[in-house]
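Read the structure below first, then the notes.
Apart from one protein chain that is not included, each protein chain of the complex appears where it belongs.
After this line comes chain A, so read on.
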Amino acid sequence: MTIRFNVLAGSESGIVKGIDTTNNGIYVIHKPAETYIDAVALLEWSLANNEIDYMQAFIATKKNNILRLKFADESIQQIGTINRSSPLRGLAYLDEDRFVTCSENGVLSIDRITKESLVSEIEANAGPDISRLRINPFNRTFLGTGGKENDLKIWSIAELMKNEKTKNKSVIFQAKNVRPNTVRLRMPVWVTDFQFIDERNRCLVVTGHHQIRLYDPQSNARRPVNEIEFEQYPIMSIALLHSSNNEHFIVGNTQGEMAQFDIKRLSSSAIVHKYKGVIGSIRSIDTHPTLPLIASASIDQYVRIHNADTYQQVSKFYLKSRLTSVLFSPHSISNREEQQEKNVETINKEIENDEVWSQFKRKLTKESSDKSSSKRFSFVFNHFHNLYAYSSTFSHITSDGNITMVDIGHKASSPRRAIAEAIVKFPNSDTYQSYFNVTTKKGDARLCSKIAGILAAKRTSDLIPLCHQLPLSHIDIEYEHRHEENEVLVRCICSTNYQTGVEMEAIVGATIAAVTIYDMCKALSKSIEIRNIRLIEKIGGKSSIPLK
C-alpha cells in the first residue's frame, strides 16, 4: 500500500487526519470511538538508527494515551497510558523503546514500553506549569523544558539515566531571567515553545510576552544572548525552516500572525517575511524536511501550506475541528490527476480537437496556479541530517553578525608565546647575493627590517581593529638564509604574560620585517616576492598550537 498523505494533523475532537497536499485529499487516519472526549495533544516522529523515522509517528492525547501510527499500513496501535494528573506537554522517543515525557505539573520521566503498558523508569521534577518539552534533534542526548514562571532548562539524558545521585546534576543549563526593567520591576517568565538550533544546544525560545530569545549554553551567559519582539500577542509556536539549512525559523502567535525570521540577523530587522492568510491562533507549525513548505495548524480549523520561497499560500485544508498539532512528512505522493490523464491518453489517442484544447488549457492553468505542487514534490526520501551545517564560532562576531571586541577582563594572565614566519623570495641569485652581502643602494636591509619588525609588533593594536593592546615582554626577529633557493625566511617571536595571545603581534612583526626587506631591495628588482606568511607556533592560553 502506498502512502496516501504527507501532512498529519491532530484535532481537539481526537481525530487524526492525513492530508495529501499533491491531490488535495483529506483522509481520516484515526478516529476514536467517541469524539470530543479526548483531544490529540502531541504528534511526534519515531526514531530509527538515531535518525528520524518518517514511517512511524506517535500520538499523545490529552488523557495521556500514547498511540503509535505506522505510515506503511496506516495502522494504529495502543501503546499505553501514562498515569499523570495533568496532560503531557512533550514527548520524545529515545532508542530501545523508551520515551521521555513531561507533564504540565512538571513530572519529567523516562518510560519504557512493555508489552501492555508503559513503566516509568526515572522521574525528575522540572518545575511547575511546563508548557513544552523538546529534545534536541541535532544531538538527541539533550532535552529542554520550559513553562510559565519556569524558564528554560536543558537536561542531559545520560546524566538523568545514570543514577539517583547525578539526577540533580542532569540540568546542564538553567536560563536566568532577564534584568528588571527601567522601573526595577521583575520581568515575568512565560516560555511557550522553543527549538534547538544546533548540536551545541543553542536554543530559540518564544514567550507569552511576545519575545523571541536566543540562549547559548556554551557562552557564560545564562541570560539570553539575543532578544527580539514580535507584535504584541503571545507567540504560540516556533519551527525551524529545514529548507533554509535551519538558518531561518517560523513563529506563529495567538492572532494568527505567522512570520519568518533569520537566526543570523536577530535584530529588529530580522523579520524576513510576514505570511498572510492565517486567521486563527496558530497552535503548531512544522516545515518540510527538504522543501520550502510550511504547514501551520490553527484553531480556525484549517491547515495551511505556505511556500517559503514565494511566500504564497499554496493550499488550505478545512479539517472540521480545532487543531492542536501538525507534522510534515517528506513522503512524496504522485499526482493522481496526471496519472489518470496519462492513462486516458494512452487508451484513446483520438480525442476531438475541443477536448484537447480544454485539457491543454486545464494543464496550463494548473501549472501556473500551483507552481510548487506536482513536480517539486517528486523527490527521493531524504535524510536531512546530512544537511545540518556545522557553524563554527568567531570570537569577534556576534550571533547577529555584528563585530565585537572580546572582553578579556575576566581571564587570568598567563605566559604566552607566538612565532610567525614569512619568506622573501628573490628572483635570481644576483639580487640575493647583493642583499646578502649588503651591496644594496639603501644599506643593510637585514638590520633595518629587524628594527622595523620590532617596531611594527609593538604597534599591532593600532593596526588591527579588534586586537587588544598588550605589554610585550620580548620581540625577536630571526633570519634564516636559504642560499639554494635565493630566499630569506623571516621569523618573528613574540612573548608576553597577559590575558590574551600574541599571535597577531608575531604575524605583523614578520610581515613588516619582510616588507622592509622588499623596500630596501626594490632598487635591485621589483619582482621580489613575499610568501607564506603564517603562524607556526602558539603557546599558552585556551588553545595551543605546537611547533610545526
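What we mean here is this: a contact is a pair of C-beta atoms (placed from the backbone, for glycine too) under 8 Å apart; a residue touches a chain by one contact, two chains touch by 3 or more; residues count from 1.
Heads up, the rule we're going with is that contacts and distances are computed from a predicted model.
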Candidate names "Ubiquitin-related modifier 1 homolog", "Brix domain-containing protein", "Exosome complex component MTR3" or "RNA polymerase II transcription factor B subunit 3"; UniProt protein name, chain not shown: "Brix domain-containing protein"
Full-complex contact with the absent chain, from A:R84, A:R223 or A:R322: A:R322
Residue in contact with the excluded chain [from A:G208, A:P292 or A:P330]: A:G208
Touching the absent chain when the full complex is considered, from A:T35, A:T290, A:S473 or A:Q499: A:T35
Hidden-chain contact residue, picked from the options A:S281, A:N307, A:S329 or A:S449: A:S281
Where the unshown chain meets chain A, residue by residue: 13, 15, 35-36, 208, 232-234, 236, 254-256, 276-281, 299-301, 318, 320-322
